[in-house]
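A single protein chain has been omitted; all remaining protein chains appear in their positions.
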């Protein structure tokens, strides 16, 4: 006799007594539209992870519902509706907690410093949120390529100084909306120079000299960035990761600072 | 005395007598708009490589011009203007030959087989073109995830049969426009089953049984696909790569067929 | 006048008052020798990260010393000397805390279930340790490829059941030495079947039928594994991540359980 398709194995009981922290779908690729300070919105392509908790008594979750929630938003995802999507995931999956992670490239038109020629720069972004009962949490991360010139190399060498591409990744929690663009400016200002998509000769001269005049270790970059994030009152937590793809080594130099201002305030 | 920015080092002479086949920019990330059979156009994000040749007498090329050509098209890239972009690269860089490679995820709304629930599927695409004097060449590649069920496992086992996700990559040159969607259909039809973004229980039953009824080795998939590409008259060259991410091994099974119909015709 | 190389920029003072949590070197590739239950030792290749803290008053750390510590051990790295290496990093860098992360492929000869043909299986391993003042911490992670067959697909389909390669990653802290091999056995026993390097036809039949007879969701696998880790008394903390590279979807199914037994004990 043919089997019926109506058996819902996932809904059956489980007797091992083990609650599952996260269960769901991972590495879903999806075209999305995000907020853009210059143009209102921007089309990009995201990689998404969506999870819920699963109480110990249930055998499985319903994987197809995650995709249905994602489809319901038709790819419109931003910090503004992130908590709303999380609630929807939690409710559609009959769960207590829900997690959503969305990673995407974000493009900004950037002017060369002298010629003012314009080109598109890519920044990798990531929004990570969770809702657990009444508690909500939203974290944003932005990775910004920069140029770093070594202070030690400059100080000890009769000519030149080694420099390289580095990456500054800033994660933060905030009590008020902050544009990705503002975070990128903070990251870029902490390095020897920012990097560009198009540079004419006059720009290359400018960038080379500017970097030479502002040598920084990875230690300096994390501190420069942390200082600015510290000063933004509505940022309640931040972490800064800086990695230099060293031009004189085949490995990276790396530094990290993480700070929870609320915890710091509470412990005073 | 400060140096002038007007020295053009790249334009200087080189005396080593070595012509360079390809020189240019690589791994440029760029938001683009491509043709879409269902909706006219589609926004996506590309990774681009752009090169020209460099005759032996010149020291260097002018890297910033590549980005300027890319900017001039404002991200509108398709098989229709690909040769035009190539000519522009060649001319702006004063070169004889030019190369352009554009890779991007492409999304199609796909219906589940029974419930007809719709979800977005991602396919990786790649357009590779070259212009060399009067000769032009354009190649398109599409990578399609599929399900494959092992004929041997089915034949020898009393119950079940191992199956897994596989990937069919089809490259082709054509004398007439072909939609990416047509190529995807050919790839999917050569496997045990296609894969989906959302499947309800009734769909899962359907897909499981359909795959069980159509077992294929990687060898079968390349042949199934090759047979269909062979039959499309205006496809002049094709290659098919199939990789199974084996569910019983920690490595892949792989097969490949490549055929140049013009060469085959010429040698008869 | 030529500059002297003796200026130590990193040793200078910093006045921003920001202590750095981690600073050091990342992505160092290094051939290492690890412990192997069957053969005593095994040669492999690691990717290493090494960090220390940096008090707020110092401008920079001394990056070359990390590599010198690594060199001093000539690639002999195991859970037995991990804390010793950490102390060495801390002392050579004049720091209070030190971090070491070592990731490497580990190979085990594994027998096919029926033919007993032997082949090498690769498992990705990771040791992560920290020392902070008198506190020490060491965590080991092992990623194990497995086969999972879907219970829902089996229950609702008249024939067959979709299955796929999955990956079980187990992280743990332990009060006593545990062989990587024991952890791998736990991961493999929680899935529908383990995967192999070489299978003859009689083995393929065995594995196919065994998997069909033991259908598991990702939820089942995390629970099966968690149950066994829970029962090992000297494991004080564990996490289990399971990812199925779904054969009917182009994304993964995922589940995770994490448990700190000491915390659980303390809160009783």
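For reference, chains read A, B and C in written order, and residue numbers begin at 1 within each chain.
Simple rule for what comes next: contacts are C-beta pairs under 8 Å (C-beta built on N, C-alpha and C of every residue); 3 or more make two chains touch, one makes a residue touch a chain.
What you are looking at is a predicted structure, and each value in this text was computed from that prediction instead of being measured.
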{"item": "Touching residue (missing chain; options A:98, A:168, A:207 or A:240)", "value": "A:207"}
{"item": "Of C:87, C:118 or C:262, the residue in touch with the unshown chain", "value": "C:118"}
{"item": "Residue of C:170, C:199 or C:240 touching the missing chain in the full complex", "value": "C:199"}
{"item": "Chain not shown: contacting residue from B:114, B:138, B:178 or B:255", "value": "B:255"}
{"item": "Interface with the unshown chain - residue positions in chain A", "value": "121-122, 145, 147, 149-150, 152-154, 156-165, 193, 195-197, 199, 201, 204-205, 207-209, 211-213, 245-251"}
{"item": "Hidden partner interface residues of chain C, rising order", "value": "3, 5-6, 8, 28-31, 42-45, 64, 67-68, 71, 105, 107, 117-120, 122, 197-202, 204-205"}
{"item": "Chain B residues that touch the omitted chain in the full complex", "value": "2-10, 14, 16, 18-29, 49, 51, 54, 59-61, 63, 151-152, 155-158, 217-220, 222-223, 226-227, 230, 243, 250-258"}
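As a convention for this text, only the chains that are shown with their structure count from here on.
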{"item": "Mean-CA-position distance for chain C and chain B (Å)", "value": "35"}
{"item": "Rounded Å distance, chain A centre to chain C centre (Cα mean)", "value": "24"}
{"item": "Whole-Å gap between the CA centroids of chain A and chain B", "value": "29"}
{"item": "Junction residues of chain C - those touching two or more other chains", "value": "152, 156-158, 249-251"}
